[in-house]
Structure formats: C-alpha cells, structure tokens
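Step one of this worksheet: look at the structure below.
Shown here: the complex without one of its protein chains, the others still in place.
Chain lettering (A, B and C) follows the sequence in which the chains are written, and residue indices restart at 1 in each chain.
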Amino acid sequence: MTKISDLKGFAYPSPQGVAAVVGDLPWHFGTEHLGILFKTDPDVVASYLPEPLEPGEHPDVVFIEFGKWFSLWESQLDMMFINPERTWYQETVIWVSSSFKGEQGKTCIQTWVDKDFSMARGMFMGFNKKFGQTYKTDPRPVNPKMAPLGIGSKMRGWTCAHGERLMEGTLKITKKIPYAELPSPILLPLFNIRYFPSIVKNAPPSVCELVKMHMEDSRNGEDVWAGEGDIKFFPSEIEEFTRLAPKEVIGAYYYTNGCTITGGEILHNWLTE
Amino acid sequence: MTKISDLKGFAYPSPQGVAAVVGDLPWHFGTEHLGILFKTDPDVVASYLPEPLEPGEHPDVVFIEFGKWFSLWESQLDMMFINPERTWYQETVIWVSSSFKGEQGKTCIQTWVDKDFSMARGMFMGFNKKFGQTYKTDPRPVNPKMAPLGIGSKMRGWTCAHGERLMEGTLKITKKIPYAELPSPILLPLFNIRYFPSIVKNAPPSVCELVKMHMEDSRNGEDVWAGEGDIKFFPSEIEEFTRLAPKEVIGAYYYTNGCTITGGEILHNWLTE
Amino acid sequence: MTKISDLKGFAYPSPQGVAAVVGDLPWHFGTEHLGILFKTDPDVVASYLPEPLEPGEHPDVVFIEFGKWFSLWESQLDMMFINPERTWYQETVIWVSSSFKGEQGKTCIQTWVDKDFSMARGMFMGFNKKFGQTYKTDPRPVNPKMAPLGIGSKMRGWTCAHGERLMEGTLKITKKIPYAELPSPILLPLFNIRYFPSIVKNAPPSVCELVKMHMEDSRNGEDVWAGEGDIKFFPSEIEEFTRLAPKEVIGAYYYTNGCTITGGEILHNWLTE
Partner (left out) sequence: MTKISDLKGFAYPSPQGVAAVVGDLPWHFGTEHLGILFKTDPDVVASYLPEPLEPGEHPDVVFIEFGKWFSLWESQLDMMFINPERTWYQETVIWVSSSFKGEQGKTCIQTWVDKDFSMARGMFMGFNKKFGQTYKTDPRPVNPKMAPLGIGSKMRGWTCAHGERLMEGTLKITKKIPYAELPSPILLPLFNIRYFPSIVKNAPPSVCELVKMHMEDSRNGEDVWAGEGDIKFFPSEIEEFTRLAPKEVIGAYYYTNGCTITGGEILHNWLTE
C-alpha cells in the first residue's frame, strides 16, 4: 500500500515529485521593477491589515511594482535549460507599509501574474494572486532607436486582467540614486497573510497565518533610477484595489534586484488565537 | 483596528471581498467532455493513492476528460453579465478509479486549466492543477460543413502545457448510450487529496486531507455518444503522468453534464493520524 | 530548378502546401453574434468610405458584433479532427452601412481576432484585422444556474487589445424576432477595402481594391433575440474607432448564422483609376 509519506514534491505530492508546479525551497529570484510610490487614505490601508499586523511608519503609503521576474527553485536549478518558459514571468504587485510588533515591513495587497508556478508559489507565501498581464518599458539599446535608460527616459507600466486595463504607472527619470535610498517600505521585510480556505461549507479557513519571509543573498543592479511618476487606476466591477486611490505620488523608481527566499516563519496563527 | 474577522472573501480575505479570485460555495458547473477510458499498470495507479485511500474496483482504470467548463459561484451568479470571461475555461483532467472504506469513487491525478479561478478553486477542492491549453472537436452545425455529432463522427482532444503537447485522445462515434451507462468510475464520487504546503522550510504541510466532494442537482445532456477511442501520451521532462501509459483503450465517450458542488467533507486528515 | 508554379498553398506558397496558415477557398463559417446597432456622426462614417464606395441608405449606422466563429477551409475539411484549435476563434467586428453604385451593403472598419488563420484570412478578404480578445455571455443550461437565453436574459460582450478594454456592449432580451428582420445593414453584402502595402519605401500600395464577397448556403439558427442594448467605448492612444462614438443605440440582437464564402469579386481597383 502507498503511504502519504511515499509521495514527494513541494507543490502537490506525487509518486516521483517531478511534475510539481513549484519545486523545493529555497527559491531564487531576479527582478526588474518599475515602482511607483504614492499616498492614499490611511484608513483604507489599515482596512487590509488585521491585528496583530498593524499599519507601518508610513501608514498612508502604497507602492506598486510593474515587474519582470526571473526565478528558479532549488530542486531544478537547471530549469533554464530544461524549459526556459518556467523561469520568467511578468507581475504587478501592490504593497502597503505595515508593521508587526514594532518591526517595520511591507504587506502585499494583491498581485497579478501570467504563469501558474508564480500563482501557486505566491499563494504558498501569502500573496493574493490572480492572473493578468503586465508590461513595462524595456529598451534594448542594440535597437538603433532604443536608447539605454538614463536621465530624461520615460517609462510606463500597465496591468490588464480579465479583459480590463487595471492600472498604469509612469516614470520620467531625473536622477540616479543609490539602491539603499529606495524609500520605505520598498526594501523592508515581507509580512504576508497566508490563507487557504476549507472546502467544508461555512467552516473556518484551513490556513490563516501571518508570515514573514526569510531572504538571503540579496543583491541589486548598479543602475537605480528615480524621477517623477504618475499612477492611474481604472474601475472594475470585480477588483477592489481602486479603494487605494492615489492622492499624491511620492516617487517613481526603476531598479533590479535579486535574492534567495529560504522559507518563512509564522508570526501569528489566527486559527489558534 | 482591523480584525481578521473584518475581512471577507472565499479565496483570500479582503475588506470588501469582491476581488476574490473564487467566490462562495456553492459552485455551479456545466461541462462538455470528450472522455477516454483505458487500462494501465495497476501498480502505477496505486502509487498515487495513499491509504486510507485505496485502489477502486477497477484498479487499472484511468480516464481522461478533455473538456470545456462553464461555471458560476453563488456570490456572483450574474457573472455571465458582469464579465463572461470569468465563466468558462478549457480543462484536461486525469482520473483513476479509487475507493475509501469500500465506497467506490474516482481520484484526480492531475489537471491543466487555462483560467486562474479554475486553478485556485481546483486547489481548494484537492485537484493538482497547473496551467495548460485544452482543445476538443466542437462542431457547430450552423457552419455548412460542420455536421452535428452522430454515428461516424470523429473527435479529437489535446492538451498542451509549457510549450509541449502532452496528450491526445480520439473518439470515433459508433452509438448513442444512456448517460447512466457511462462506465465506472466516470460517474462515481470524487475523493481528492487536498494539499497546501507550509512555508516553513522542511515543515510538514499545512493541509493534507482526503476529501469527498458533495454534489447535488446533477443533470446531463441528452446526447451521450460512445465509440472507438485512442489515447496517446508524449514525453516531458517535467511531467510524470506518462507513467500511466495506456495499455488498452476500453472506451471513448462524449457527454455533457452539470451539477452544483455544495462543499466537501473531510474523510481523513493525514496531519492528525 | 524549382519554379514558382511548383509551390502550392493558398496563403504562402510552399513545396507541399500543407503548412499554409489559411487553406483554399471556399471557406465555411458558423457564427454566434451579440450585435449592437447604433447611430453615430455620419461624417465620421463617410470618412472611412472612399469613392467609389459610398455611404449607405443609413449613413449614420454602425453595428458591432461580439462573436464566436467556427470555420473550415475546403482543403482541410477534416480540421475539426486534425487540430480543433484551428477551427474556432473569438472576434469583434465593427461594420458601417455602405453602398456601391446604388447597391446597399456593409463595410468593415476594424476587427480584432485571437487566431492567426483568422487574421491572415481577414486581410485577404479586406478586413482591417488586429489581435485582441473578445468575450460574450455564453450560457450553457446544463449548468444549474445558467438558464437558456430567453426574454429577460442579459448579455454582455467586450473587446480587449494590447492590454486595454476597447469596448463593451450589452443586450437585455425583450423578444424573439425572425432572422430576416435583423435590420440593415446586418444582412447586406460585404464591400471591403482589400489592401497590401508595397515594401518599397514611399511606393503606392501593391493592392488597393474594393471587393465584394460572394456567399452561398446561408443559414441561421432558430433563435434570434432582440432587445434593449448599450455600447460603450474606452479611449486608447493607438485606436481610432472611438471617433464612431455612439449617439443613440437603435437595437441589440443575438443570432447565429453560417455560410460558405466562395471568393470575392473586384468592384474597383484604386491602383488603375
């Protein structure tokens, strides 16, 4: 007889463990982001942060990253050769400033991705993931009319899901900045709400925990651009992020970075409180 | 302060609950299936069924459905008007014969879908879901050269994921049969392994339970076709379903059906055994 | 030596002619349409109709079809079995009332499709085709909560391209009508501008002709619904159809039909005028 312990694989157990939609931790990431930082109504931000999670030091701040992500999981580090389609995707992430017992951080409100492994892996890390398309300006200077990014460059990112343009952000580059100067909460730790409903009708969720992700080996690209930005939301009957309506854009940035996520720790379990 | 109980939404809690990728139970389905039933190595089937789940009365039987699915969740029954894109998708499902404490059923081994709401909802019900494209023959007789299905019609379905054709199935219709004559385990109850990993490295999963789905209001379309079938698998470095290699095709069928899933019950929790 | 006459294939000549993106005439179609008929500024309509093409008897009328199309070409009538993916697609078409030497007709202004064979075949017939997604309400009554279309049903169609929602149309069904009562110009002949640029810089186009498509074997589905409709356009920096802004919706309809297109005739060649 087969025992449950005979089945292998991080994301859904199977006899060989090779068909898992997501492989084993650690997970390695490299990203390119067009990020727009803005202020909104702090009461709306707070409505997304259930105690013991709390608003952060900048309780009215939201930042949105229009990004391209390159990823590998530890159990298939040769995936760039096995099937490169499994190694990158485009994603939009909405983050807010948050804190846990005085430690400053950021919490993801919603994301849209275009690959299954990113959607599942995100759910495992507590990201509220759905499918959508993200595009951002991506010049390749080997094209005679695509100058490299620099002072004066204009960039745009957008998100589209279920046939609707959800949002657009722009950046007009005015200066280069050191990576460490990316403002709070961009570089802060990740506090996410990990959630998995029960399939029993009206039962409490099977998973409802506050988690902090552990990262190591962080690095960033040399060029970190900053400048004037803009963010625009479009209405949708089936989205609610528009409640975080931009009141004032604080900054806009373009940066690349990477890290290894070794796993997470459970800060709080709402099922046992 | 926001409390966890202030957040709403079946799939992931949010202030308004309107952006959930999947809405509330019950869930309502209508489907069109090209199904191929075949025999394989019973040891391979058994390797997917961890006790107390067991092989079924036909321990060597697999069936694969190439389907089109039409669905609604209870909290947004008007979704066909709000956004029709959220109401249908194409899916391939691999099922095996199984049993639980003598009750005969079927268990899903793997599925590929093309919409996020189907992927997430499937994970909540214990389906091992990934993204892929499914197509099946779909004649529309208002086209002068697309005769309605009938004796002699030939049909094909296929599945493609991460850039690879995974499988193809065919049916040559020879007769009409009553819906109730669809062979075991097609019409049997669903016993699935519901799984959600922990994000703590090396920790046991957060959810690992055997569930049975509850259905009501089952109905089927009038035309249920049967005939000669064929199923062909293609190799992939990142899939393992090919271990269920077809030895003998038992039958091939085309049918439509629908039901309401009211929720599930937990038959066994591997975390507490 | 190979001669040009050795190469075969309707849409791009090759040694075997089997890889053609579009196969030989005649072409057979079956369609499902949510159509919205409205009035706009007749000067804008006229700006799309170069003489000898002229405005039609309803010079201010536009209709937009959100559709699902099922098609076959004569050289591969078994394509539903060979590869069903090549036999259907979703498309939005914008039509205006037009006329040629007193004969009433309709002219396509712009269309968006989601398959290559439809895009190429459309270009060959004089349709201005681009890629985009179209969805329309598509109830399947085998789903317990999807009632068949009837009086009181509400339907929506939408178009999305390059990440932007372009338009939406709705229908609230109030009655059934005979197919022949679908208003002008829905059932009228097709007069299109067939165009293919030269690759020589600044040269006149290689093809610029007014064509009329020839149809036979027309048929339609039994149910033809009519009712109250709405159409809404969204702005885009890279589309111009919004100039045909709806002033008054005349009607909204749901119908299915099919035909065989045997080819076209050249009514006028702008290159030789």
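As a working rule, contacts are C-beta pairs under 8 Å (C-beta built on N, C-alpha and C of every residue); 3 or more make two chains touch, one makes a residue touch a chain.
No experiment lies behind these values; they were computed from the predicted model shown.
K.L.:
Which of these touches the unseen chain: A:174, A:220 or A:242?
P.N.:
Considering all chains, including the one not shown, the answer is A:220.
K.L.:
With the missing chain put back, one of C:82, C:177 or C:249 would touch it. Which one?
P.N.:
Here the residue in touch with the unshown chain is C:82.
K.L.:
Touch as defined at the start, partner being the missing chain; which of A:31, A:128, A:206 or A:236 qualifies?
P.N.:
A:31
K.L.:
Give me the chain A residues in contact with the hidden chain, please.
P.N.:
Touching the missing chain: residues 28-32, 70-72, 77-78, 80-85, 87-88, 133, 135-146, 154-158, 170, 217, 219-221, 256-260.
K.L.:
Hey, which chain B residues sit against the chain that's not shown?
P.N.:
133, 135, 158, 160, 163-165, 234
K.L.:
Contact with the hidden chain only, please: which chain C residues?
P.N.:
Contact residues on chain C toward the absent chain are 1-4, 6-7, 10-16, 18-19, 21, 25-26, 44, 46-51, 54, 76, 82-83, 85-86, 109-110, 115-116, 119-120, 123-126, 128-131, 162-164, 193-197, 199-202, 206-209, 211, 213, 237-241, 243, 262-266, 270.
Simple rule for what comes next: only the chains that are shown with their structure count from here on.
K.L.:
With centres defined by CA atoms only, which chain is the most remote from chain C?
P.N.:
Ranked by distance of C-alpha centres from chain C, the top chain is A.
K.L.:
Using mean CA coordinates as chain centres, what's the chain A-chain B distance in Å?
P.N.:
The mean C-alpha positions of chain A and chain B differ by 30 Å.
K.L.:
Report the inter-chain centroid distance for chain B and chain C in whole angstrom, where each centroid is the mean of the CA atoms.
P.N.:
The mean C-alpha positions of chain B and chain C differ by 35 Å.
K.L.:
Could you say which residues in chain B touch two or more other chains, in rising order?
P.N.:
82-83, 85, in rising order.
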